[in-house]
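The complex appears here without one of its protein chains, the remainder shown in place.
Let's look at chain A:
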Amino acid sequence: MVNLCGFHILFDCPLDLSALTIFSPISTSLYEHTSAAPSSDSLDTPVVGAMLETEKLLDRTNLIPAEPYYKTVERLHLWNASLIDVVLISSPMGMLGLPFLTRTDGFSAKIYATEATARLGQFMMEDLVAMHMEFKQFYGPNETSFLQLFKWEELEALPPALKEIILGKDGTELGSWMPLYSAADVRDCLRKVQTLKYAEEACYNGTLIIKAFSSGLEIGSCNWSLKGPKRNISYISSSVFSSGVAMDFNFQAHLGSDVLIYSDFASWNGTNCVGDENSCSSLVTGGDCSITGDNEYTRELNADSLLNFDESSEEMEKLNFICSCSMNSVKAGGSVLIPIGRLGIVLQLLELFALHIDSSDVKVPIFIISSVAEELLAYTSILPEWLCKHRQEKLYSGKPVFGHEELIKEKKIHIFPTVHSHELLMMWQEPCIVVCPHWSLRLGPVVHLLQRWHADPNSLLVLEEGIDTDLALLPYKPIAMKVLECSFLSGIKLEKVPPLLKMLQPKLILLPDHTKPYFAPLSESLPCLFYLEDETLRLPNSNNLSELHIATDLASQLTWSKMKNNELTISRLTGELFVDNGKRYLLAEKRPMPYEIRPLVHWGKVDLESLLLALEKIGVKGSIEKVKSDDGYGSNVLNVFEPGKALIQVKETSIVISTSDKSLASLVSDAVHTLLDGI
């Protein structure tokens, strides 16, 4: 949350999906050939016994068999939602918690997201809601919260790993658990989102110009540039320099901003918060996985090196490796389950799989099982504007941007909404390759398929690194199937951060506090500040002045007066102030300027002799008198007797003219004005 120009801006509103792992998945009798059904035991789970019996701290019976609640951003619920002015969503993942916010009473903030992000986020949320329905059906419609199932002591008695997820490290996160939103909430939420294109200027309240620039992480994901009258802020979320699918990270757009908020810390698997002035919040990068610092690149630190190194080729190697592993499994008669939430990776995998299958002699079907898969895949083929260069080249040369469209037509890929779909049961054959959403292995088709295959040593499960695999796979233990964990690039590599920041030349960089050990030594070359989770950081005010645009017709009307014995020229300025597109304009007033312009403020000194002289010039005569006034301060008095009677008192900072004659009063005041500086 950032406060800029008096507006409260919230960046991203995700869900902590990894927290879903504490719930046990539902089981169906269909696949129930394991010894004990994980969740059907009872609701009063015997916790302590399990802990004593086994070496492991956790057992599947520890998992909470209830309709899952969802963990939102910690401490966001402590915020008054009506105080937020703007919400900026950088990626589909960062949108999953948004309906919680939009359904809050009094929430009236403007939400901005790129068109593609909004659409993809919608697909994800719809899928989540649909998958959640399974739980609803299983547990019935009773409204009890899972938290109510526990007494405090029971909560205390939970295995530490679970307890930490539920309560947070310091036991304060209990409040961030929420029951899932409904499909109607999702629709409502999307209605409130204003969609943008890349680099489209959106103007909030005439003051803030908000622009989204591609971040390369996912189709439609973006970094933000905010431009107010006083300073420019860049917000960099997880970014990928060159992606195989989405448009590359456009870092040039963030060149030379006043403040750069850097919150891409995939390598820290971080939950970050940003504060400025009087606000705070935290960001949870839900399913992000980590990158192992496998290579050391000591390259020339310039823009070219950032771009030249082809990250995408390394990514391709990983994907190819997945494919060949999968093919081996298939050849061995096992099936492959790929629960991956990242669309870009799924799309690339599909294309590669098709190649691998073609080049081998095995014919194996690919099933995509997700409630939104069909729409999602159709959508991906109509957004060439959001894709990387080589995909756009495909458009120009008249080829489809993604391979899946043709593969579906050729019946190499089959799409089904659920595992129960009639068509799927008809088509089903094993071995096969199944691609489905991840949802921490607790929701949707992945649950059923894991239950089916977990004991098959020939089968392969491809997982994204980063989540607590142990916990995630707990309900399916013992696991015989192979598990391939792989990490995908989901942010800027750490060693590339300093050269990037140096190149962008921001006046100030905000980094999360836990990066201090890494960046503090560099602070000589990089002006850094570190922010803490949940804490407010006040930025030094850089500049007290802001630019104002004055209309030429107004400027030409100004009457300038040169100061006495000074090089300063000043003029009184009157007009109407407009704020438009982040710029302030002063335009001439519609109503006519008052004819008479008298100085309103005076300064300077008047001594009686010169006043007397000045008065005589215009035919006013008088004499000087020294008077001791009541208040003890002496003041000089000038008695005027021609053409009328008047008394002029001259004090340190004031001149008082007393007369009953109106015209004389103005004569005297004119004389006084000639001696004073005024405007």
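Everything that follows uses one rule, which is that a residue touches a chain if its C-beta (ideal position, glycine included) is under 8 Å from a C-beta of that chain, and two chains touch if they have at least 3 such contacts; residues count from 1.
The rule is simple: contacts and distances are computed from a predicted model.
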Item to check | Identity of the absent chain, which is to be given by its UniProt protein name, from "Cytosolic iron-sulfur assembly component 1", "Cleavage and polyadenylation specificity factor subunit 3-II", "AP complex mu/sigma subunit domain-containing protein" or "Phospholipid-transporting ATPase" | outcome: "Cleavage and polyadenylation specificity factor subunit 3-II"
Checklist entry - Which of A:Q392, A:T418, A:T469 or A:S487 sits in contact with the chain that's absent? => result A:Q392
Checklist outcome for this item: Out of A:L83, A:I550 or A:L608, only one touches the absent chain, namely A:I550
Checklist entry - In the complete complex, which positions of chain A touch the hidden chain? => result 196-201, 211, 374-375, 378-379, 381-385, 392, 395-396, 398, 400-401, 544-552, 555, 558, 560, 563, 566-577, 584-586, 589, 598, 600-606, 629, 645, 647, 649, 653-660, 662, 665-666, 669, 672-673, 676-677, 679
